[in-house]
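A single protein chain has been omitted; all remaining protein chains appear in their positions.
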Amino acid sequence: MAKLPVDAEKIIAQFGPHLNFAPQEGYIGRDEPDKVVETHCCFCGMQCGIKLLVKNNKVVGFDPWMEFPFNEGRLCPKGVQRYLQNNHPDRLLEPLQRVEGEGFKPVSWEDSMDKTVAEIQRIQQTYGNDAFAMLSGVSITNEKSYLVGKFARVALKTRNLDYNGRLCMVSAGAGNKKAFGLDRGSNNYSDLANAEVILVAGANVSETFPTLTYWIWQARDNGAKLIVVDPRVIPLARTADLHLDIRPGTDSALYGAMLNYMVEKDLLDHDFINEHTTGFQQTIDAVKDYSLEWAEQVTGIAKEKIALAAEWWGKAATSFLLHARGIEHHSKGVDNVLGCINLVLATGRIGKPYCGYATITGQGNGQGGREHGHKCDQLPGNRDINNPAHRKYISEVWGIDEKDMPGAGYTAYELVEAIHRGEVKGLISLCFNPLVSLPNNNYVREALEKLEFYATIDFFLNETARHADIIFPGSLQEEEEGTVTTAEGRVTRIRQAVTPPGQARTDTSIILELAARLGAGDKFSYSSSEDIFNELRVASKGGTADYYGITYEKIEANMGVFWPCPSLDHPGTPRLWEDRKFATADGKAHFNPVVYKDPGEVVDEEYPVVLTTGRVVSQYLSGTQTRRIGKLVNQYPEPLLEIHPELAARYGITQRELVRVVTRRGEAEFPANIVETIRKDTVFVPYHWPGRKSANQLTTGTLDPISKIPEFKVCACKLVPLRKEAPLPQDAHAYDSI
Amino acid sequence: MTSYYKTEMEFFVDMQRCIGCKACEAACAECETNGQQSMIHVNYVERAVTIQTTVQVCMHCDDPVCANVCPADAISKDEFGVVHTANTARCIGCSNCVMACPFGVPFKEESYDMMMKCNMCYDRTSAGKKPMCATVCPSQALYYGTREEMRRMRPNSVPVNTFQFGKLEVKTKVNIMMPKGATMLKVD
């Protein structure tokens, strides 16, 4: 819907982001809480256990939950301060309606629902059902993920539903499905403890999953060798036994060369390869020319280091390979993931104690959120929306006619393109802030401005919601019951600590009412989150992500249950593949040939520097929540351009000088942080900030052909030093930049 | 309260494990006694050349320099060896302790005109709990537990509590984890 109703400054003055600080002596009642709620942190896929202290229906503090097995009380700074999102002055308390020239005005639930339903019906009657799309996110519970998937297909009857997991780990999901037939980390993290070699590729563990550090350090205490693949000396890499300082966008060349080296030196598990895998010969044929010298040239890593990594990896008796967005956010993200899996399969080190492989899922429910059918091509149980048997089973569970089940729709970034083309006219979103998190976000803004109607459900008015016509005040994580699935595949319980404040409602109740008003009330009659979960259990039964044997009671009694858990007496599966029966059609693990390709955009004379993006420890994703918590903002107040002193010297850039970074899509100015801890040909900018401070003005919308993940991690840029010192960080106001 | 202090529990620091996340700072500030001020310090060692960070709690010296140089007798050590933060009634905000502490621990809060420092979460440790920083530390660069636990978990390191600053030897209650065989850490 058109441009903003009023200046962004006016919207910010009313709805924030404002910074919330705890009162000097803590919130009143923290010492004598009404209740102490054992639940989980809402930030990141680790889902650390935490206790929230509640007084008068407000969260007033936290306490470490020492008994929860993954983190035993350990937390990161986001976890410690997560409680400050509750009790926040920016919290949306009533439905809002866009009023041209005035901003956002309160409106009744009745009117907001009426208007939304009328617009949905108008758009769908005029342009067809698929012209109304839905975007969701994976910081929401399994129940809500499932509900959104069903709502879009059954109530909205649109094929165009996708989610922000598309920006997260879809490359890993696609790679895992190809190789193993199932999308989940193969091991839980306790298998790290006695791994001889740990390879961490493109995962800034200590900033994005700080509590996972403990498990890696523990392994190192037990003698593990740590190999870190990253263009920067991240905290994990500083003390690592081997740091492979890779040129962004060349990961698959590294894994190809390592595999080739292992073949040449016969560091392979032939029995495993012969008995339990397919595709080995084609895979090694694809890499037979990938010499160390070639790899050194492509990746920029010294060949001795590559050889040493292959040597260590090949000879280890036990090992664990972890990767994250660093190798997945690429136009060949799936290839990179498959390259890693090939290394794992070649050594046969999987399905045994201390032999592990996993992607580290980033979002709060990044794992569970990608299993229950709110991906454009997916149905619950990680089923395929194009598979007739899968369609039939889910149609029966949902009580609809199979031919009414829509087909696969557009992925998140493709949806933006479809809006540009005028194919999609209306949108409803939940838990997604694409104006900050999607690449090339000036293009995203233009798309939002073309929509005829946009409604959103959120607890804060984030940057994207400023473009909405109707805003429904939904619920924070601590305001609704549910479950999430951690990066380990452990299904855990999120407990409602408080009820939504003011007129705000739970996300679930908003979706249920919309469904009823759209005439699908009979398909959406749940009385509790547990009701939804019980339907999810049935819907997932027989799928690869089988939750059937998991109940709320079982989760609570065991502090989490690992899926697959196909029956009520099944204990859950912390470690996959112990029986060597893979979830593929032939029961074998699949090698997949990976031929090296250049990234979607390579450096040239005009844009000679590689730009890569990432995160900082004090912020979470698009910052909707964390850019509102005072101390987290102060910990890293503004995005800095990390640049090597040699590259800086070439441009005459000095410390904290403002530098304009220009790409084919946009430009932005950041203060320089001159550090030796980055490659000489690469600059880095973290992406959590909006507006002029958004790194995603620069990134490219090139997508992986399989997973459709955008290539956030590499593009070409040029640097223009502005010959003036940046204002002080506290004056930068990056957190509420427009 | 003091009777619950567990004397077998000790504090162990290994700043090479620190990842600079500042969870400890955030958690420290949450403590009731601190009024949203953090008593623990995390800082880059030299950001231009390394990502190394260091974390510093009060080391609780046997013969605390801070208490010795305090002109107002505001700093005291208790029977468990915990060196307490300034007695608010006495501290005159002169910063002697801030400048004299060889570990750089005390700091002056200008608006209070008063020194503040870590007291090993006395409200928690005196009730048998772990200090907040060591509880949340995701890298366990800060660990609070028994010597035996430490020996089991990190068999190739030893706790050291002797430091040499030029001519001065300082002994502390808090241990720092060093390679096996080390008996002291020389700082120059």
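For clarity, chains are labelled A and B in written order, and residue numbers in each chain start from 1.
One rule holds for everything that comes next: a contact is a pair of C-beta atoms (placed from the backbone, for glycine too) under 8 Å apart; a residue touches a chain by one contact, two chains touch by 3 or more.
Definition applied: contacts and distances are computed from a predicted model.
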item: Listed names "TonB-dependent receptor", "Cytochrome b", "Spermidine/putrescine transport system permease protein PotB" or "MFS transporter", with the criterion being the UniProt name of the chain not displayed; value: "MFS transporter"
item: Chains in view that touch the one left out, judged over the entire complex; value: A, B
item: Which of B:V65, B:C118 or B:C137 contacts the chain that the document leaves out; value: B:V65
item: Residue among A:F104, A:W217 or A:Y255 that touches the chain left out of view; value: A:W217
item: Sites on subunit A contacted by the missing partner chain, in the whole complex; value: 24-25, 31, 217, 220-223, 239
item: For subunit B, the residues touching the chain missing from this view; value: 1, 15-17, 31-35, 41, 43, 45-46, 52, 54, 56, 65, 68-73, 84, 87-90, 92-96, 98-107, 111-114, 119, 122-124, 126-127, 154-157, 163, 165-168, 176, 178-179, 182, 185-188
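Here is the rule we go by: only the chains that are shown with their structure count from here on.
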item: Centroid distance [mean C-alpha coordinates] between subunit B and subunit A, Å; value: 37
item: Contact footprint of subunit B on subunit A as seen in their complex; value: 21-26, 30-31, 61-62, 64, 66, 71, 73-77, 79-81, 206-207, 210-214, 217-218, 221, 233-239, 617-618, 631, 635, 645, 655, 673-677
item: Residue ranges of subunit B in contact with subunit A within the complex; value: 16-17, 19-23, 25-27, 29-30, 32, 35-36, 47-53, 130, 132, 135-140, 153-156
